[in-house]
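Next up is a structure, given as structure tokens.
A protein chain is absent from this complex, but the other protein chains hold their places.
Note that the chains take the letters A and B in the order they are written out, and that residue 1 is the start of every chain.
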Amino acid sequence: MSAPLGKDLLGLEHLSAEQITLILDTAEPLREISERAIKKVPTLRGATVVNLFFEASTRTRTSFEFAEKRMSADPVNIATAASSVTKGETLVDTAKNLEAMRIDMVVMRHQSSGAAQFLAERIESNVINAGDGTHEHPTQGLLDMLTLRQRFGTLAGKRICICGDVLHSRVARSNIWGLTKMGAEVAVCGPRSLLPNAIEQFGVQVFTRIEQAIEWADALNILRLQLERMQGGYIPSLREYNRVFGVTRERLERAPRDILIMHPGPMNRGVEIDSDVADGPHSVILDQVTNGVAVRMAVLYLLAGNAPALAEAAKGGDR
Amino acid sequence: MPNAQTIVLNARALERTVARMADEIVERADGTDNLILVGIQRRGVQLADRLARVMAEHGQAAVPRGALDITLYRDDLQTVGPRPIVGKTEIPWAIDGKIVCIVDDVLYTGRTIRAALDELADFGRPARIMLAVLVDRGGRELPIHADVVGRTVDVPPGGRVDVGVTEIDGRDEVTLVIAGEAS
Partner (left out) sequence: MTEHRDVLLKGGRLLDPSAQLDGVGDLLVRGGTVEAFGGSIAAPDGALVVDCAGQVVSPGFIDVHCHLREPGREDVETILTGARAAAAGGFTAVCAMPNTDPVTDNQAAVGFVLRQGSAAGAARVYPYGAISIGQKGERLAEFGEMVGAGAVAVSDDGKPVVSAHLMRTALEYARTFGIPVADHCEEPTLAAGGAMNEGYVSARLGLKGIPAEAEEIMAIRDILLARLTGGHVHLCHMSTRGSVELIRWGKDRGISVTAEACPHHLSLTEDMVEGYNTHAKMNPPLRTAADVEAVQQAVKDGTIDVIATDHAPHHNDEKQREFSDAPNGIVGLETALAVNVTWLVKSGILSLGTLIDRMACAPARLFGLPGGTIRRGAAADLTVFDPDKAWTVDPAGFLTKGRNTPYAGRILHGRVGCTLVDGRIVFSRMG
């Protein structure tokens, strides 16, 4: 089999189109498991997965937990509002302590960019990045791609615009990497104060007006606008943000084509997205949530027990 | 010494065998009213389709079919790697109280069927589960037997049975491959 993923999933930047396709192709059939009477397969029986969340997250943690349970792994949740630093224990020590308890995988959300890689380099267990600082959130990028692929059949040539606070968004980075590798055309749209200075170097188009994005796109991935951005002086007010950058029905009605609406959640209704858009006929926001579980099951499956030594061991089944 | 290949079933023989199996399944299931054919990915799915077609030709009502991918139920996932590709599982009918006939190409150790039985149990509780295989090559490692067998083949140590179906392999054929000494 080609393009195995290696030990960890840290981001999409360093994955190939082939590896991304493998994850999406694996996720596709796994969706069905959640429709069964008994929503569980025995694949990861006996595997212990630690969900190590240094940042509050209901949605991603829950999605991972569903995925783990549906694969029959044993999840252990460690949520710590306080960072490792303020607790006095370093991330290395936390990780080593966990490993001493014989775990198999760590799913980590951390406020520092690079924390997942840092951990992955120091422990033997598989590490899945569930969001590191403003770096990457690979499973979100994958579930967004799975959702788009289901609707469009292919990602190649499709025009996806990521709207909002790209500067602080790990979701945006994972989307940009993943989608461009898969041959989609990617744009970003938002106030320049919320776009990285070097954004053009990512190979994306840049729109500073939402109307232009709507004119151009086949799908909009609308990012959550964190309330802190106002205090940080990046934008004057949420009210004005909605008036200038909000995705509203009126604006979408002027689009030359139907536009798929995505949002990684949680939504600020009335800020970056209006309710009649979020709940409208072209919204696939709930499909994203469903696909999130399947994508995470796929990643767990593909990484679990992925020890290089075993890589070329027995193949094939019953013959 | 190169591998030696012997054709066990050619296309026409395979067609005849499938036709006979279809009749036998209908016989054992006492008609097709309660019958669901579930093919195991891959090739079992195509065989199930053919069985259903024969049943229809022989005047039976359309038989519902499903597909089962047993990858996630394999008992050797901890030792194989990289991960086998997961195929599609599709059981679009409620199986409770039905007669489910599992269809596969080759029955060997029985481990695939063990996995299939486990997986089916997660979909419901059939009244009865049967097993139909195109080739039984012996070598069981679990207490499993087929109810309907197309052909029994004696395979010497190191040998292998390859099943080809047109949909996947471009032709219908069952061959026995006996490995050369150097392989």
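As a working rule, a contact is a pair of C-beta atoms (placed from the backbone, for glycine too) under 8 Å apart; a residue touches a chain by one contact, two chains touch by 3 or more.
Here the structure is a predicted model, which means the values were calculated and not measured.
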Check: shown chains touched by the absent chain are A
Return the single residue from A:Leu15, A:Leu30, A:Leu91 or A:Leu148 that touches the missing chain.
-> A:Leu91
Out of A:Pro4, A:Pro42 or A:Pro196, the sole contact with the unshown chain comes from A:Pro196
Sole touch to the unshown chain from A:Arg109, A:Arg173 or A:Arg251: residue A:Arg173
Which one touches the absent chain: A:Leu9, A:Leu24, A:Val41 or A:Ala115?
-> A:Ala115
Contact with the hidden chain, among A:Glu136, A:Asp165, A:Glu185 or A:Asp218, goes to A:Glu136
Kindly note down the residues of chain A that lie in touch with the hidden chain.
-> 13, 85, 90-92, 110, 112-115, 117-118, 132-136, 170, 173, 196-199, 201-202
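Convention: only the chains that are shown with their structure count from here on.
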Where chain A and chain B are represented by their mean Cα positions, the distance between them in whole Å = 39
Mind pulling up the chain A residues that touch chain B in the complex?
-> 1, 4, 22, 25-26, 28-30, 32-33, 36-38, 40-43, 71, 298, 301-302, 304-307, 310-311, 313-315, 317-319
What residues on chain B touch chain A, complex-wise?
-> 69, 72-74, 76-90, 104, 106-109, 111-112, 118-119, 121-124, 160-161
